[in-house]
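What follows is one structure encoded as structure tokens, with my remarks underneath.
The complex appears here minus one protein chain, its other protein chains still in place.
By letter and in written order, the chains are A, B and C; residue numbering begins at 1 in each of them.
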Amino acid sequence: MMNDAGLFALVSLLLPALSFLVLAVVYPFRRLGRPAAWFSIACAAGSLAAAALAWDAHADGDVSRLLWAWLPTGGEVLATVGVLADAQSTVMLTLVALVAFLVQLYSIGYLSDESPPALGRYYVYQSLFAFSMMGLVLAPNFLQLFICWELVGLCSYLLIGFWYQRPSAARAAVKAFWITKAGDVGLLIGIVLLWRHTGTFDFFEMRGLAESGAIPLAGLSLITFFIYLGAVGKSAQFPLHIWLPDAMEGPTPVSALIHAATMVTAGVYMLVRTEWLFALTPDVLLIVAFVGAFTALLAAVLACVQDDIKRVLAYSTVSQLGYMMTAIGAGYAAAGFLHLLTHGVFKALLFLGAGALIHAVHSNDLKDMGGLARRMPQTAIVFVIGTLSLAGIPFFAGFLSKEGILGATLAGGLMAPFAVLMLVAFLTAFYMFRVVFLALFASRAMHASPLQPADASPIHHDAVEATHGSPVHDPPATMVLPLWILAIGSVGIGLYFTFVHPEEEFVNPGWLMPAAVVTAVAGIALAWMAYQKRSIDAAGLANAFAPIRTAALRRFWLDDLFEGIYNLVFLGFSKLVGWIDRYLVDGVLNALSAWTLTAGDDVRTIQSGKAQDYVYGVAVGLLVLLLWARWVLA
Amino acid sequence: MRGTAYELLRLLLPEVTLVGLAILVLVAGLISRPSTGAQGQRPIAGWMTFVGLLAIFGLTFFIREGSLFGATFVLDGLAMFAKRLFLAAAALSVLGSLTNPQYPFARRATEYHFALLVSLLGMLVLASARELILLFVAFELMSIPLFLLTGFLKKDAVAPEAALKFFLVGTASSAIIVYGLSFIYGVMGGTMVESIPRALASGHPLMMLGMALLLAGLGFKIAAFPFHMWAPDTYEAASTPFVAWLSVAPKAAGFIALIRLYIEGVGPEALVWMPVVSVLAGMTIVTGNLMAIPQQNVKRLLAYSGVAHIGYMLVGFAALSSSGVAMMLFYLVAYMFGNMGAFFVVEAVARSEQSDGIDAYRGLAQRSPLLALAMLIFLLSLGGIPFVAGFWAKLYVFLAAVESGLYGLVFLGAVLTVVALYYYLLVARSMYIDAPTRRESVPVPGLLGAAIAICALGVVGMGVYPGPWVDVAIRAASSLF
Amino acid sequence: MGLNAYLTLAAVVFCIGLFGVMSRRNTIGILLGIELMLNAVNINLVAFSRFVGNVDGMIFTVFTICITVSEAALGLAIVILLFRVRRTVTADHLDLLKG
Partner (left out) sequence: MNIPVLSVMTWAPLVAAVVVMFFARHRPLLVRWASLAGATVSLVASVWVYWAYDRAAAGFQFQEEIAVVPSLGISYLVAVDGMSALMCLLTSIIIFAGVFASWTVKERSQEFYALLLVLVTGVYGVFVSLDLFIFFLFYEIAVLPMYLLIGIWGSSGEVRPQGIFGWAMGRTGVGTKEYAAMKLTLYLLFGSAFILVGILALYVANGSQSFSFLVLEQVQFDPTLQSWTFLAFYIGFGILAGIWPLHTWSPDGHASAPTAVSMLHAGVLMKLGAYGVVRVGMALLPDAAVDWAWLVGTIACINIVYGALSAMAQTDLKYVIAYSSVSHMGVVMLGAATLTPTGLNGSVFQMFAHGIMTGLFFALVGLVYEKAHSREIFKMGGFATMMPGIATAFTIGGLSSLGLPATAGFVAEFLTFLGAWSSAYQWWLFPAVIGAFLTSIYVLRVAKQIFWGPKSEDPHFQHLPDAVGTEWAALGILVFVLVVFGVMPSLAIAPVDTATVPLVERLTGR
């Protein structure tokens, strides 16, 4: 049961693998830098084409699986690897391939200051990421999913720490890895338990079991919850979302690819893939929904107070992921998946746009920007397009998917989350346009930001020295091209959906669309008044929400909490154990040996050197023997 | 049965020739008086002894088993085995001492070798004695020259002291032995060994008393705790090649006597000795090893480790089974090679460094690698490490003990082996790890080197292919049951 | 007079001898103690041979006496030798070798 969809998918999966192998193994080639980069890009392009073909080739409803035995045990095959190409996976594959390709292209320009070896290293990571992300998307079973899941985590770690000489980057890298790993512990446990529960890793077989009701429900909730934990870590749900903002230490294209469009959505994707499994455990779905909504709100609030443009985008990503999760929790995974796709496109666009701005001014800080629209028209246009999509304005990509999620939440009967999401929609529009106005339109002199950032925004020092005082202008073609492609993408999707309405398995109430639009516009209006027209004093606005703001500036103390756990629980406890091992466990051993040595010294004192004492020895021995003989006779 | 002269000669061949050799050495020594104070001259007596011993060793292969004087004097497998062991050990020791530069050895070689031969004669007889009086006489014939030889370096400050200690403890113990023998005689109403089992079976208190006394006395000879105390002092003071012999041959003789009196033909009654011998073995192993730990003088260290080894042999003895005895005999041979070899190396080092201390061995591996390697091999053999004789020896006695169900004893022994390795490794550390104080290599006289080489070959040979040796031991022991 | 009387006598003498060996300070005294022990043995042997009714004991005794003599001779020799090199025959002072 395989058709060319499967084959194309396989091809698009293997091309990045090829480029990874070549770059990783052929050391000198990698050190060349740009040629390596172009090679990788070529492979990415190829895989994009293949992915598109796969998407096109897959006929609706049918599924093509290619499996190879991977892990034998007990005489039979325990686990397989392969490709599972169906509607979901192929479209997701296409998205991944697209963004990956564009980002790699974009990076050539963005990282033009890097030394060739560093550039080579970067593209090795990129290729590996593309491969593993595609592997994740096409995974036919939980095991391969987990394998690729970990690999993308690794790539994220490596790419966040790409500028590892910067302490903050090194820290952020390990932080990201540990936090997500914590989630993965849950996922791993979940998979093991599920294997024991159902006797297989394979989605296809498992789904068959699920639909035939062959999976015992007892204890299933625990299992799905464990699996969900993995998603919490990867998709930055509360409380494990804290790694994502720090992850912005990585190069901006990386953030666009990994921390906006693809990897962070892996959690959502997994839940979408296994909706039939989660459908069996509504209680867990409820948790998913509420946590999602809460995350959305939390992140939105945090986004409002950031002065680092990338952090704003990061928090908005978290918030949007919360959106998707809520929809899934409401029981309408399709809606969440749709938003995942559109979000992937326009959030990548936003990040790349932001990257262009940062590249121009050599700073992440909004305060260093302002009025850039005049000097970088193209960037400004695409950035606004992205923002409109995110804000959920009609005819743009985000609009329908967002409305779909709101509708789904409503249809799921989750009133509280729905209210929260509406609020978040408002906030989203507000903070995004705050960025737009501050960065692009309001002139730098004009705005003195009332919002002092909690953490000094890290500046790409070496870059600053590299091209200091160079006139700010639009980036080179390799960077602009991807921007336009994505911009056209988001508009195109928007228009497409306005005319070809995707059928939903639920009906939105008539008032929902207007309400959503109004909320968004309101948010935009507020931002306009506060940061462009200045009719509302931003400071006053800030003071109005003073308590929340202070809390938000401290990131609700979550980071401190985790810091504390790391320092006190892990390091402290390890110190204790280390001490015990060295001075008690080993100490006892030393004590025993020392006692033996002492015993030696003591015993030898009977060897007094006096002949008569020796005879004493004989006499005593004799006496004992006689007593013994007596005792034997008795 | 009454042996014809031919019979007599055939069975007594080794002893007779040995007497002849002794007289020959004496006479030769008398006629060729060495010029006074001639240093390092080749003592004719020594050579004669050595060659003679080799010859007799060869002769032992031409005598068949049998018995004489109404089974007073038997030549069974055990006796053969023992005699060859004694002769081999003596030959090795003589070889090692031939080039001994110490003044008395050059000056009074005749006396030295004569005494040695006489003591050896005692051993040979002892190995065959199946009658109490003969046994006792042989025993004394063996012991008395040993006291003398211990004090042979008479100008030396400590040698006489050692001799005195050895003598006092020794004579006291022989008094105890003969006291015990007297009871045994009294109960049996005769002096033939083969009637012991019956007497033992009768369970007469005096019999038990006598056997207990006897055990104590023999305990001295094999230097088992707490009768071992003479050993370290004696070893330290006496001349090394002699000590090498002293540490092996008399102990072997003691064990032969033990076997003859306590196991041979006794049957199930023998099991009555199992607990006491086990305890004896255990204590000997523990104390011997513990006391060896703090030693700084290698000769003393070897002395104490020797005590511990006696303990291990006693483990084999405690098994009170055919295989136990066999394994013990095998152990004796392994111990002979290992221990004598070690002492010879000590001799070699002592001659160049004028010291028996462990420090004298610093960096020996870099000064003369082969010597160090030999020492290492001997130590490992004593420590019971694979591919050298000691390993199989220990293993076999443990095996025998386990067969008799002495798990505790075996475990104790096995654990104490680790302690033993600790102090052996201290010497190894000094030889291999520590940096040498001097660069030039240690000169080893050819003959001493030969002796060392023979021991090394023996140790390694037995270690790599123990099969035949085991079979020999088993055959020797099989004659007892 | 029964056998036990002789045996007891012998035992007593033996113990006295042993005690002497352990307690006398003078080496010569120690040698005497050993002589006592051996003589106790002789008493034993003779008594036994008398009561068992064969001469083996007597023969044994003869040998024992010879051996005793030779041992005594050797012992005295060693003592003299010691006195030459160490200028003392007190057992307690002879402890250069120990530990």
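A few comments on the model shown:
The rule we apply is simple: a contact is a pair of C-beta atoms (placed from the backbone, for glycine too) under 8 Å apart; a residue touches a chain by one contact, two chains touch by 3 or more.
Model, not experiment: these values are computed from the prediction.
The chain that is not displayed touches the following shown chains in the complete assembly: A, B.
Looking at A:563, A:581 or A:602, the residue that reaches the missing chain in the full complex is A:581.
Annotation: of A:42, A:174, A:222 or A:279, A:174 touches the absent chain (contact as defined above). Subunit A meets the missing chain through residues 69-75, 78, 117, 143, 146-148, 150-151, 154, 157, 161, 164-167, 170-171, 173-174, 177-178, 181-182, 185, 188-189, 192-193, 195-196, 570-571, 573-575, 577-579, 581-591, 593-595, 597.
Take subunit B: the residues that touch the chain left off the picture are 365-366, 380, 385-387, 391, 395-396, 398-399, 402-403, 407, 410-411, 414-415, 417-418, 421-422, 425, 428-429, 432-433, 465-467, 470-471, 474.
Following the convention adopted for this analysis, only the chains that are shown with their structure count from here on.
The interface holding more C-beta pairs in contact, when A-B is weighed against A-C, is A-B. In terms of the distance between Cα centroids, subunit A is separated most widely from C. Distance between chain centres (mean CA atoms), subunit B to subunit C: 26 Å.
Averaged C-alpha coordinates put the centre of subunit A at 78 Å from the centre of subunit B. For subunit A, the set of residues that touch two or more other chains comprises 604, 607, 609, 611-612, 615.
The set of subunit B residues touching two or more other chains comprises 164-165, 168, 172, 176, 232-233, 294-295.
The part of subunit B that touches subunit C in the complex is made up of residues 132-133, 136-137, 140, 144, 147-148, 151, 154-158, 160-165, 167-168, 171-172, 174-176, 178-179, 181-183, 185-186, 189-191, 232-233, 236-237, 294-295, 300. Subunit A contributes residues 604-605, 607-612, 615-616, 619 to its touches with subunit C in the complex.
Residues 164-165, 168-169, 172-173, 176, 203, 205, 208-209, 211-213, 215-216, 219-220, 225-227, 229-230, 232-233, 272, 276, 287, 290-295, 419 of subunit B touch subunit A in their complex.
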